[in-house]
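Sharing a structure below in structure tokens format, with a few things to ask.
With one protein chain removed, the remaining protein chains of the complex are shown where they sit.
Chain naming follows the written order as A, B and C, and within any one chain the residues start at number 1.
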Amino acid sequence: MNAMSNAEVIDHEFNRLREKLPLWLQENRRFCRDGKVASYIPELSKASGNHLGIHIIDASGRSLSAGDCGVAFTMQSISKVFTLLLALMDRGEEAVFDKVGMEPTGDQFNSMLKLELVQPSIPFNPMINAGAIVISSLINGSGPAEKSERTLQFFRLLAGNNKLDFDNDVYRTESASADLNRSMAYFLKDKGVLACPVDEVLEVYFKHCSINATCSDLARMALVLASGGRDPVTGAALIPRRYVQIAKTFMITCGMYNASGQFAIQVGLPAKSGVAGGILTLVPGKYGIGVFGPALNPKGNSSAGVRLLETLSKEMNWSLF
Amino acid sequence: MNAMSNAEVIDHEFNRLREKLPLWLQENRRFCRDGKVASYIPELSKASGNHLGIHIIDASGRSLSAGDCGVAFTMQSISKVFTLLLALMDRGEEAVFDKVGMEPTGDQFNSMLKLELVQPSIPFNPMINAGAIVISSLINGSGPAEKSERTLQFFRLLAGNNKLDFDNDVYRTESASADLNRSMAYFLKDKGVLACPVDEVLEVYFKHCSINATCSDLARMALVLASGGRDPVTGAALIPRRYVQIAKTFMITCGMYNASGQFAIQVGLPAKSGVAGGILTLVPGKYGIGVFGPALNPKGNSSAGVRLLETLSKEMNWSLF
Amino acid sequence: MNAMSNAEVIDHEFNRLREKLPLWLQENRRFCRDGKVASYIPELSKASGNHLGIHIIDASGRSLSAGDCGVAFTMQSISKVFTLLLALMDRGEEAVFDKVGMEPTGDQFNSMLKLELVQPSIPFNPMINAGAIVISSLINGSGPAEKSERTLQFFRLLAGNNKLDFDNDVYRTESASADLNRSMAYFLKDKGVLACPVDEVLEVYFKHCSINATCSDLARMALVLASGGRDPVTGAALIPRRYVQIAKTFMITCGMYNASGQFAIQVGLPAKSGVAGGILTLVPGKYGIGVFGPALNPKGNSSAGVRLLETLSKEMNWSLF
Partner (left out) sequence: MNAMSNAEVIDHEFNRLREKLPLWLQENRRFCRDGKVASYIPELSKASGNHLGIHIIDASGRSLSAGDCGVAFTMQSISKVFTLLLALMDRGEEAVFDKVGMEPTGDQFNSMLKLELVQPSIPFNPMINAGAIVISSLINGSGPAEKSERTLQFFRLLAGNNKLDFDNDVYRTESASADLNRSMAYFLKDKGVLACPVDEVLEVYFKHCSINATCSDLARMALVLASGGRDPVTGAALIPRRYVQIAKTFMITCGMYNASGQFAIQVGLPAKSGVAGGILTLVPGKYGIGVFGPALNPKGNSSAGVRLLETLSKEMNWSLF
């Protein structure tokens, strides 16, 4: 074949995506039926299990979307990627990895087993709940209000969206029904891993989990990671490249709960999912992607969302591996 | 040999005890050196590791003592036997064993492993911390203050000592440093095992753990159990016999933390130990016994106290087995 | 009340037993329906789930029986009590408890968890499979044949029955389908707990599990334990009293798999059950008892057998506690 220039290749890919995306979304919508909307708090259970949406932005700012993209949802565990980045920027690698490990666990996101079984009692990684709670304690700020405000501003900056905000109903309800996370936090406190009071840490944690976003917000935040930490529009360095590398690696090894290994094999992209049905993923150097599909499979990931990303990765040959 | 009457046998035993007890205590005092005084709160660490005392009361009210018997100490886990009895009297067997099991665990007293690993997530027995926390939630009363007051009155009644009281310094300090127990309580709350708020349950729990007693108080309380639930002096039924039977069985199978099996083999008496160094034990139908020796062995039991009871059981042929 | 002589009390009890036993058996037979006959090898699955039998011998040799007492069955785990005794007689306490612990586990009889989780990697007690396999390795003998022969002769002596023998069909089939026990044995071998080759140890282990007996054999063996190790007829000391004490204590704390705590509360007698439906139990100083009911409850104990013993213990006031 005739050699295409780099720009031509990119256009070609983008055009194919534009043409096929609605079809691929439509084909995978049926997998919504295999999942169930999270119901542990009433606010989440209101979501429609039939929803499936995707938003893709490329490095030049062009965007595509398909399906139910207008719906806002709380970021939940997706926020863990960005609080990790903020904590790394606030404290540096050494301080962060003194309190949280780098290894996948194979256990459920809310398991406490390894905290008791493995010494030292630090969480295995920042993507499981115990680890993300520790990360919340490492964000700079004079108290939980300032920490939460700094987190929100950081998220707004990355999303290029000053309207990003907390969903206070979700925050209050999750905080009120958070006995298991509270149990984990007190365990960590007992082991000396948390420097702040448990209530303050959990306030920060539940606040960042409750930040409302749409697929396009996720896609924009993902694009910053895909661009090595730079604002894709202005080129400004928002996050040091090394920290982006760390975040992307965790997204590969532990981003999809205890289905991360399978996702790495079937999709092969750095990704993070949340219990409200969001998935943030990216194609390095190329695309930021936000997916929303609140019907969850048994591992806690968007049922149809994972299937849609499998289709995309196979069709577009996107796997890193 | 000439047959002795029952009363003669009792007198003979008692006389032998009176004669030998100081010697046996003296011989076992050296095992204090093998142990360490608990130090997780300053109040406990003040105890003298050299102390060893014992008080024995027989069914007719005669008492013997040897060693450091005048020292008061907090009952800690010993209180779990009596809150179990109170909960049984308040709620009945069925309600209690709906929320807590009957099996020894083989794990440490503060382990959370089985709560996550074994379904349903109820504590294995009322002698481990998780189980005793559940029991605290089952004591009748309009709130934690009333529950604690009822508990104290029950303990006073059994000890025949109206001066028995909470050690408020120990209570406050343990409550303030109770992250692991708090973690356990929130875990149980999450699983639906605790009906009351965590803070209220823990207030009751730490209050009864902080009740101050001496060896003679323990001996008197033990004598009620040795007498099948009756006040040994007045003959009044203080506790239904069936519940006493349940309590004594737990003392055999789980009373000495994860050294209960060994204690059953080496001593063979129902017993319960506490982290302040107390051991309450009994010879059914005959003796109530209180021991105090704050230097603890690695399993958390009074180092010299356990040895002294081994000597007594062997010399007096007291094992139930 | 008029004082009865000791002998009169015994006669009174025995007469009550004689009168009531058939009724009590009949009342509890319906619990056969709650259980299921073991089916992991065809030989066991042939047993009739409706069978329930009991045989009781008192210290003077008088015996009572009711129900399906003529049926022979393999001793299975019941044999663990007596191989423990033989190993203690062959090696002494210190050598035995260097290789196996004294604590109940709370785990299933065939669990390997604690072997990996708890250091040192010795089995928690001699009543779980891992522990009994270690005990098999401690029986004296130049090889597996001699060890098995010595075991059989010891069992015959205690049962007063020279016809006691291995069920070779059961032995061969269990040995051939023993992957999990083999897994356990190799794990113990790896940890240095087994001195002999795995195949030899397992031959001894499966051989003693396959010894055929009836309720009256179990009752006779139990009576030796109830008599402190003496032959109830000749008065000859067959087992040192101390070892009998150890065995009885294990029967209380770990004799009924992970329902031992519940059995101690509901029945309160030293007992050991086997997967073929047998239960051997005893009233110290008084009775040896053999029960057979092959329909097992979910914990692996004879469903109706446990219920029948609950009735007996309550009606006759037999609990040790």
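Operating definition for what follows: contacts are C-beta pairs under 8 Å (C-beta built on N, C-alpha and C of every residue); 3 or more make two chains touch, one makes a residue touch a chain.
All values derive from a computational prediction rather than experimental measurement.
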| note | Neighbours of the unshown chain, displayed set only, are A, C
| field | Hidden partner chain, touching residue among A:Ser65, A:Thr105, A:Thr214 or A:Ser227 | value | A:Thr105
| message | Which candidate, C:Phe109, C:Tyr171 or C:Phe187, sits in contact with the chain we can't see? | response | C:Phe187
| note | Considering the complete complex, of C:Glu116, C:Asp169 or C:Glu315, the missing chain is touched by C:Glu116
| remark: On chain C, the omitted chain is touched by residues 111-113, 116-117, 179-180, 182-187, 189-190, 198
| said: To test your reading of the contact rule: which positions on chain A touch the chain that is missing from view? | reply: 101-107, 114, 124-125, 245-246, 248-250, 252-254, 258-262, 264-265, 268, 270, 284, 319-321
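Throughout what follows, only the chains that are shown with their structure count from here on.
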| note | Contacting chain A as well as chain B are chains none
| Furthest chain, CA centroid comparison against chain B | A
| query | What rotation angle, rounded to the nearest 5 degrees, superposes the C-alpha atoms of chain A onto those of its identical copy chain C? | reply | 180
| At the place where copies chain B and chain C touch, is the share of residue numbers found on both sides over half (same) or under half (different)? | same
| note | Most contact pairs found between chains B-C
| note | chain A and chain B have mean C-alpha positions lying a whole-number Å distance apart equal to 50
| query | Whole-Å distance, chain A centre to chain C centre, using C-alpha means? | reply | 56
| query | Between chain B and chain C, what is the separation of their C-alpha centroids in Å? | reply | 31
| said: Where in chain B do residues touch two or more of the other chains? | reply: none
